[in-house]
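Shown here: the complex without one of its protein chains, the others still in place.
Chain IDs A and B follow the sequence of writing; residue 1 opens each chain.
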Amino acid sequence: MAPLLEVRNLKTYFYTQDGVVKAVDGVSYDVNRGETIALVGESGCGKTVSALSILRLVAEPAGKIVSGEMLFDGIDLLKLSKDDMRKMRGAKISIIFQEPLTSLNPVLTIGRQISEGLEFHKNMSVQEGMEEATRLLKMVGIPHPERRVYDFPHQFSGGMRQRAMIAIAIACQPQLIIADEPTTVVDVTIQAQLLELIRNITKELNTSLILITHNLGIVARYAQRVFVMYAGNIVEHGKALDVYHSPCHPYTAGLLGSVPRLDEPRKARLQPIEGQPPDLIALPAGCSFQARCAYSVPQCLKEKPVLTEIAPNHYAACWVSQKGLREWQKQ
Amino acid sequence: MLLVVSFITFTLMHLVPGGPWSREKALAPAVVAALNARYGLDKPFFVQYANFLLGILHGNLGISYTYQDRSVTQILMQGFPKTAILGTTAFVFAMIVGISLGMAAALRQNTWIDYVCVMFSTIFASVPGFVLGILLMIVFSVVLHWFPTGGWGSPSQIVMPAIALAALPAAFIARITRASTLETMRQDYVRTARSKGLLERVVLIRHILRNSLIPVVTVAGPQFAALVTGSVIVETIFSIPGIGRLFVQAVFARDYGLIMGTVLFYSFVISIANLVVDILYGVIDPRIRYD
Partner (left out) sequence: MATTVNAANASSRPHHTLWGDAWVRLRRNKLAMAGGIFIIILALAAIFAPLITPYGFARQDLTAILQNPSSKHWLGTDGLGRDVFARLLYGARTSLAVGIFTQVIVLGIGLPIGAIAGYAGGRVDNVLMRFVDVMYSFPDILLIILIKAILGGGIYQLFFAIGLVAWVDIARLVRGQMMSVKSRDFVAAARAMGGMGPYITERHLLPNSLGPIIVSVTFNVPRAIFTEAALSFIGIGVRPPTPSWGSMISDGYAVIFASWYQVFFPALAIALLMIAFTFLGDGLRDALDPKLRH
């Protein structure tokens, strides 16, 4: 079956006073129906920008989707008119933002903010919308939803606000939900609850999910496939368990090594990755990760690696990996 | 607060040299004494003040010493409608022009509209009503003969004073609105609204407008107060028989009653305006309501 969403060679640049920031520089990924994929990488690697690009919410005039294709159910989103794109947003594809504190309008009730999409896409009246909003609040686990639906954002706690954001995202029963670091700003205990909630809902509604995160700890449990991003490119992708157990890119290995794991002996030290991500305005000629990589060879400096299949359905963009010299896996 | 104001005014008033009977031709001392006795002006200071306060409780603001046939309340009531109409017209005008210009500038940032708005608001925020009034008068009354120079009665007589009075607040409001709208446009929740696929128009009105206006409402109160005080001079220039002009005349004539009455009246109006603004603020911003 064709994937629900196919992003092909997406390039989104930002034109600033200091130069052109190549936030997303030729990224391709796909999501199947009902599947959850994870888009992983550290801050600033372009994952949020690629998600915003799907919905064409990139801030103009500074930001621009320069080239690429985004096929949703066969339709190229980049070729849609503004009106048609608007009909997609919220109805077919929706997004849960990272910052629940600032992502909600302080002067509107929670209920209204949920029902807005319903009023617009499903032609509901305000009354009907509020009723549906109450039902949705119940679904995301807000107690006393019939009262809470008339509350304002400042009366909700951080975790509750994020649940409200989830409610907003699922209101019109979209086919694809993008969750941009949905748990970064909440406590660890709430994180688990929210992720379970998201997983249950996506299973129940058979929605596809793009889970954007820098937290590798949650990837294996919630996503079927993983795409690892670095400095605007995908450097590795494959089935979550495969990537987890045998990473084919030193960066992925580094990420895994820097996360504490319960199944490792306690005295093993965390291995952070040395150095800083490169400046996206002045990317090096060869591999972007080379400067921080402990395994690089001269070829890495000269040529930018291309994604190649290292193992069945497991791709990585690394010269060393292609040659089979994956020393990092032995640690 | 009003109490303090009234006390201070009363005190100051009595400190003004000369009494209400100072005329060009000095009256005979006996006459002055008799007049003082008649109006209770020979009583000790605090007694006079107490009497005054008592009078207020009965809605009586005292007697005017220049217009001896009418009470202060009556005089104020005569002047009030004119000042009120002028003030309200100017205020509404200032808000409408200021807010529209400010929002237009923010939404079309860096276009000519933005540039015009910034220029306009900077220039007119510096020139006070008094000066602008004179300049307008010169251009439009004297040279072009489009408008009369003053007086009261026909709509054309209100145009220039209202513009002169409204220009500064309008410019100031435009500035605030522009800054506030720019700030609001950058907020995350605007992006959320767009991500729901709402029409741009809806995003604008429901999400951007309402939030942008919050700081504007905050300044509306002080702007109104400024308008009120500005009207004092503008009325004098344009010969509008309103309360402002009455005040000026009263000070000259040492008309205690009228002075007290006008100052109290102005303070009262300003307090009411601030109260209204506070209430409005609660209506617009729900965060304030529940604290």
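In the analysis below, a residue touches a chain if its C-beta (ideal position, glycine included) is under 8 Å from a C-beta of that chain, and two chains touch if they have at least 3 such contacts.
Note that the structure is a prediction, hence the values are computed from the model and not measured.
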- prompt: Of B:I113, B:M185, B:V202 or B:V251, which sits in contact with the chain we cannot see?
  reply: B:V251
- prompt: Of B:A84, B:I134, B:M185 or B:V276, which sits in contact with the chain we cannot see?
  reply: B:I134
Field: Missing-chain contacts mapped onto subunit B
entry: 1, 4-5, 8-9, 12-13, 15-17, 122-123, 125-128, 130-132, 134-135, 137-138, 142-143, 149, 225, 228-230, 232-233, 236-237, 247-248, 251-252, 259, 262-263, 266-267, 270-271
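Throughout what follows, only the chains that are shown with their structure count from here on.
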Query: If you average the CA atoms of subunit A and of subunit B, how far apart do the two points sit, in angstrom?
result: 55
Field: Of all residues in subunit B, those that touch subunit A in their complex
entry: 187-189, 191-199, 202, 206-207, 210-211, 214, 284-287, 290
Message: Could you list, by residue number, the parts of subunit A that touch subunit B in their complex?
response: 55, 57, 86-91, 94-95, 97, 99, 102-108, 113, 116-117, 120-121, 152, 154-155, 165, 168
